[in-house]
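With one protein chain removed, the remaining protein chains of the complex are shown where they sit.
Moving on, here comes subunit A:
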Amino acid sequence: MSNDINQQFAVSIIVSNQSGTLTRISSLFSQRNFNIDSFTCGVTNNPEVSRMTITATGDVNKKEQLLKQITKLYDVKKVELMTCENTILRELLIAKVNAKGESLQTILDAANVFRSKVVDMSPESVCIEMTGESSKLNAFLTYIAPYGILEYCRTGLIAVERGSKCLYGVK
C-alpha cells in the first residue's frame, strides 16, 4: 500500500489526570495541523490517569508524526495505535427522528434491525439510542434520513484491545 493514502486511525492515550492536559493534547493538533475526527476522554479505573481515544485521518507519515508528537508530551503516559483487527471499537448515537404518520413503524423496524433502543417517544418524534462501530451508525443514519432526522448526537469512538493485555497497568 502506498504511504500517501489517507486512512482513518484510532489512537488510545493515557494521560495524567490534571487540569490543562486536555488543552495540551488538543493544542497539539492545531499546532501540527492534524485534523481530529473524534475525541473522547474519560476517567479510568486508575484515578491518577484519564484515557482518551482520538480518531484522525492521514497518511502513514502523518500518523507516525502524530504518535511521536503525542508521545513527547509530558502528561502523556502511554500512546497506542489501535489496530482494527484486534480492537473493540464502539460509539454511541442518540438520534431524534421525525415519526409523524406512517413513518413510525418503519423507523421502529429499522431500530430493531440495527439492535438499538427506543429511549423516548412523542406524538411527532422518536429518540433512538444505538451503540456500535461508526460504520453501523452511519448505515442507520443513511437509512432513516428520508424520514427526517431532527437532530442527532454522537460520542466519537472509544477503543479497547481484545484479550487480557491492558494499555496501562494499575498502579
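Note that in this section contacts are C-beta pairs under 8 Å (C-beta built on N, C-alpha and C of every residue); 3 or more make two chains touch, one makes a residue touch a chain; residues count from 1.
The rule we apply is simple: contacts and distances are computed from a predicted model.
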By UniProt, of "Glycosyl transferase", "Acetolactate synthase", "ABC transporter permease" or "Carbon monoxide dehydrogenase large chain", the chain left out is "Acetolactate synthase"
The one of A:S27, A:N86, A:Q105 or A:S135 in touch with the missing chain is A:S27
By the document's definition of touch, the residue of A:N17, A:Q69, A:T131 or A:T155 touching the omitted chain is A:Q69
The missing chain sits against subunit A at residues 19-20, 23-24, 27, 30-31, 61, 64-65, 68-69, 71-74
